[in-house]
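Below are the structure tokens for one structure; questions will follow.
With one protein chain withheld, the remaining protein chains of the complex are depicted in position.
Note that the chains are named A, B and C in the order they appear, and that numbering of residues resets to 1 at the start of each chain.
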């Protein structure tokens, strides 16, 4: 907490044309502690933001500028990268050089893994800045708040990863997961981005439901890493020298057999626009219902953005908001844990702003209190 | 196969006002081997079917008649019961008396379980005709065809049960399921029936996604029974006298610890109208991908209504049809198996007609060949 | 403008359980100039608001109270009536007695017409407080701002009326409408309220489109009245003594042949949740495109909540907001004028808050600046 809360910070966005960037623009324009000083877009360079997104007409006179790192204003306190995977890793080193004092929150997947080899495996390309991987803190705010508050560089979690970690974490805390855990999560069409493609063609999407990237989605390794770091790091460091353990661990990880439970994750796409609904299931007849309840309450009861609900989370209850709904059930030997989030807010831009709030000592819900609407 | 295929059979429907009944009326009106001789509806008694359902105008002059068993035409070859749970069990004994030669296909849940105690547990009422339970054959056509072909009385499977058994069965056949299996299945709003209720209120349902009856849906015991009968009956009869085994088995079953794997099932409701998408997942690193493939091909390759697809089944591909799409994937130690059906056709009325075709020796796809539409 | 802007006003809502009331609660809870002191609901008396509407959890500790006028807090500056048609007219006289200093904004249709006979004709019941009809000012804020700013009692416009008056008014101003005008407007399902009914049953609504109350919707007379008051009152008073003119005018009106053009309005329901899209069309080959443009710009160019757009308004651009999009086109002798609003915000609760802002001298967009979201 280095800034006084009365002073506004200067913030820029690189990559403001997509859905994530647009949501971020909106949140920052209305954020009382922030001056949005620039937004880049290669496609819309020179065009007014309010002309591209007319729902923002009247809120800003800014125009999109070229994504040229060398000409960006140096007196920037924080840069958000809302760029595609593979772009952020090329921009970050140059950004660090150009604005050595600026903090960075990267919304892409480029800095969420610690192992460049895993990056290559899941993102299909060589990581161009592997040395910087360890400089980034994973920004799952509620569960990594202390690290975020001291971070200069934050890797904002993936939308599915956010949706999954919330219901999975209490099960791990309660030691309910043994060998493996089954995860199914369904996302709305806004998760596919602003460019029309076959998977978001309305005539098909409007009444379809299907799975994709079955058991091989790129958010799996970031979940595994965060779980490992949170639950299994100490255990392993007892039996090894720290360095060797890390290396060995990474090798295990790549083969899908590191410490921690196996995660089987089936991503699905549903016929709605915003939202991710996640179902986590384990079989464990020994688990005590009260242990699950206690884990949920300990972790989330005081959290402003997390609602523990009876029955089931509902996507419509978090529509357009930074809230997370979680619920759980124990019956017939199974433990089911569920969550609902808005993929563009808590799953992306809202959580990025939440991380900013924590990094700069603002009220954690500043600018992201919007409670949604019904219906 | 006792009827000659040239003669048309006389068929009646009890309970023709709901979505299941309406779909059945349509299928039977266009079925070349069938004369639809009566359809009952308490609500619409005396009103023309085409007046209640104007999309059927021009196809029939029939009017709904009173659901009074005593006055139904006795010369009926087959009666479909599209009545709610709890109604069928009261009608069946009287039907059997009134029309001793008629066959019966019950679309409700009343005759799918063998154990009246389980019925009470899952349906919340005492079974009024427990002696008749064993007379009914479970009508999952593809996997119980021989029994159906000789059956006088068929219990048509539940929509979720149909969606689940198709992808689950090959995993059991390949011996891929050890202790437990995780199942998540999402249904469209037509599954809730034709009466407006909160869960199907458009302003909410249109953008919502949630779970319900978590781990306690009434289709669980019928799936368990069919699996037990198909895979685990012989094993158990070795170690006991048959009678004792059955009794003991039932007791286990009620407590959720009979033979066969534990099934954890989370039913969900999604923002679409027709369709059920099912995801079955087990962790089993020993399983060989080829064993799974072989099981799917052995069971389904020759089936007219089952499509084994690459990647994922898609709800839109079975929209309005009696087809089932199945697919599977093996990675990272997990086996995932999926299906897509239309809940009102393969999940209810279409499978009922398919069962009728098998019972009466017609071509199995007679009257239910409609391939759907795209988009 | 009698209140100083620093002091918060005390506000209550009668009828807070419906969609309009819920939206109002949310807007008022976040309004910086307002203390929401009570919300009534017969159905939910004694229950916490945040329990009924869990998306509001964390924002308020208020519970719904009984809608008993006699026990409502007397020190109330403003009461919103979000009650059904037919209820407001019974409550208003008692409210005026109980809280003589309180202002009232009625969101129902009870005080929008001046003629009780027309009320009877369109609402199907006798008006119980005909003497109070003239005390209410029509709250179409942008087009009646001066009257609203001095009003004690405001009749908040109907959702369709709002959607129609915005595009119709400039055509009248430009004298483009001759004998008649054709209006088609389609509403989302939230317009039917929070109670499930056949018209909002998801399996049907999700892919349906139809018309209802064709040429006889109850919002027609309030549009006609506002147009008459705005454009045709003076003309008529020249040729008659004022009193007689009013009487005669009313009689004409009831028969649909008062001064001003005939309005043919076809309301329609579409398969979406929020929004009303309105299309107004006249044939008038003499009209000059520039006259239309001038009328739109004169009326709306400076309005914060009105966006004049090229091409077509879009419902998605005003989703969840108090904004109105309007556009127009002149070709082949026709003039087409269109609008898009959110039926629950600008078409109901948002405009009610806007009226409150004007009545109490607050910034007109205080508390209702939310610009929406994309997508």
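Everything below uses one rule, namely that a residue touches a chain if its C-beta (ideal position, glycine included) is under 8 Å from a C-beta of that chain, and two chains touch if they have at least 3 such contacts.
Note that this is a predicted model, so its numbers are computed, not measured.
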Full-complex contact with the absent chain, from C:274, C:307 or C:346: C:274
Absent-chain contact - pick from A:189, A:211, A:284 or A:322: A:189
Which of C:42, C:101, C:197 or C:210 contacts the chain that the document leaves out: C:210
Which residue of B:57, B:150 or B:197 touches the chain not shown here: B:57
Residues in subunit C touching the chain absent from view: 179-180, 182, 184, 186, 203-204, 206-212, 214-216, 256, 262, 264, 266, 268, 270-275, 277, 279, 281, 283, 311-316, 319, 329, 331-334, 336, 338, 340, 374-375
Sites on subunit B contacted by the missing partner chain, in the whole complex: 19, 22-23, 26, 30, 53-59, 190, 273-274, 304, 307, 309, 317-318, 320-321, 323, 344, 369-375
Subunit A residues that touch the omitted chain in the full complex: 19, 188-190, 192, 194-198, 200-203, 205-207, 271-273
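Quick note on the criterion: only the chains that are shown with their structure count from here on.
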Innermost chain, taking as reference the mean of every protein Cα atom displayed: A
For subunit B paired with subunit C, centre-to-centre distance based on mean C-alpha positions, whole Å: 49
Distance between the centres, which are taken as Cα means, of subunit B and subunit A, whole angstrom: 41
Contacts with two or more other chains, residues of subunit A listed in rising order: 273-274, 374-375
